[in-house]
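Report on one structure; see the data block that follows.
For this depiction, one protein chain was excluded, whereas all remaining protein chains were kept in their positions.
Here is subunit A:
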Amino acid sequence: MVSVLRSQDPSQRRVLDSATRQRRLTRQLEALEKDNFQDDPHASLPQLVKRLPQFDENNESGKRRKKTRGDHFKQRFRKNFQALLEEEELSVSEGPNYLTACAEPSTLPQRHFCAVCGFPSNYTCVSCGARYCCVRCLGTHHETRCLKWTV
């Protein structure tokens, strides 16, 4: 309890402004889009020697044609999603497209939940803007998460 009170001393507390809070929120939402949170287990292995292609008697010419096509594809079609989105923005066409189809913000007010236990919350942490529901959750928040990493 003493440590909680000390950290609320006005001269020691650091308060984030709204731009920083917005950036943190955007960061958190982007993190939810990730496929994997761990690194590729094969990344540190040395490259395996490529096995020789096994020629199929029936379709030799077809397969050879496929191989050259494959390299050609690799050059052209390695765009990531961001590049595709920029292309789409540039080609301004009439009518509905990917960008206009996105849902609008809700007309209902946003509900807030405690960052620690998940129940509805009424209070906001002064420093970082996270929500909490009771003093115990505030204590947990200060010990574990509050301002623990920079934006």
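One rule holds in what follows: a residue touches a chain if its C-beta (ideal position, glycine included) is under 8 Å from a C-beta of that chain, and two chains touch if they have at least 3 such contacts; residues count from 1.
Rule of thumb we're sticking to: contacts and distances are computed from a predicted model.
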| item | value |
| --- | --- |
| Undepicted complex member, UniProt protein name, chosen from "Proteasome subunit beta", "Anaphase-promoting complex subunit 5", "Actin-related protein 6" or "Transcription initiation factor TFIID subunit 6" | "Actin-related protein 6" |
| Touch list for subunit A against the chain that is not drawn | 25, 28-29, 31-38, 40-42, 45, 48, 62, 66, 69-70, 73-74, 76-81, 84, 87-88, 91, 95-98, 101-108, 110-111, 113, 116-120, 144-145 |
